[in-house]
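Every protein chain of the complex appears in place save one, which is left out.
Take a look at subunit A:
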Amino acid sequence: MNPLNLSRKQLALITLLTPTSLFLLIFFIGPMLIMLTYSFLEPGLYGGVEWHFYHWNYGRVLGWADGIYEEFDPVYLKILLRSIGLSVATVLCTLFICYPVAFWVSTLSAKNKALCIFLMTLPFFASMVVRLYAWVLILRNSGFANQFLEATGLITEPLNLMFSGTAVIIGMVYIFIPFMFLPIYSSVEKLDKNLLQASEDLGATPFTTFRRVVFPLTLPGIVAGCILVFIPSLGNFVVPDLLGGAKVLMIGNMIEQQFLYARNWPFGATLSMVIIFMMMIILSIYLYKSTKKQAGL
């Protein structure tokens, strides 16, 4: 027997879980705690921090830099709201693209299904930055999109596609489509096609069948896809950097700037914590709802 008198099963669990737990503790929980601490410290004049409690970092996010000298200016709140807006738009676009496609793919033969999934994940093999530069070539004033539209005679002057909210949404939709497609596809694939016939058989029109059978049964996939797209969209800074330029800053760019250029780590940490708290609230609501459903309510 071992000294702690543990059963074989307990020993196995400890052996298998310890490395992962330690890894997460040191490299995931640790940095989070450091960030949380920094967000309550005062930024030093030349970078670095003053080690005392300081809550005006959060005040600055809401628009009051230190509550005394500066006037109310919700610039960060605006950026945050714009980020949410762009992310929601990205989620909706990917959803409307992926949902019908998932149904179409689920009707294909096994071989073609595998091919489609492979094609869907193919972009991951190339760097995201490289792929976004390709979009720059497409969207800029002398790019393929404008060339094509001018050639067809739809426009006479090139459209300013680059450095706009539209460009950022196009880029993010492109990047995040697989994250929406895969969970939706797996729920569509699981959907028993007999249920559609059963619904129709009982007198439901195709629309009613969709509303009462297809949509509720694929909802878990839709929700999972939305979360998987929304979270990285909100924190994304590469896409707005390359396609949005200085005009369409997102919260991710702000965080990047605070850490790398402004050398204001406490405020960068604060912005990060705000996003993390928002995500945690959304995920908690989702978890609460889904566990309640599983309990049979």
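Heads up, the rule we're going with is that a residue touches a chain if its C-beta (ideal position, glycine included) is under 8 Å from a C-beta of that chain, and two chains touch if they have at least 3 such contacts; residues count from 1.
Note that in this section contacts and distances are computed from a predicted model.
Participant: If you had to name the missing chain as UniProt does, which of "Spermidine/putrescine import ATP-binding protein PotA", "Transglutaminase", "SoxAX cytochrome complex subunit A" or "PadR family transcriptional regulator" would it be?
Facilitator: The record names the chain that does not appear here as "Spermidine/putrescine import ATP-binding protein PotA".
Participant: Looking at the whole complex, which of A:202, A:246 or A:260 touches the chain that is not displayed?
Facilitator: Per the contact definition at the top, the residue touching the missing chain is A:202.
Participant: For subunit A, which residues touch the unseen chain?
Facilitator: With respect to the unshown chain, the touching residues of subunit A are 192, 194-195, 197-206, 208, 212-213, 216-217, 296.
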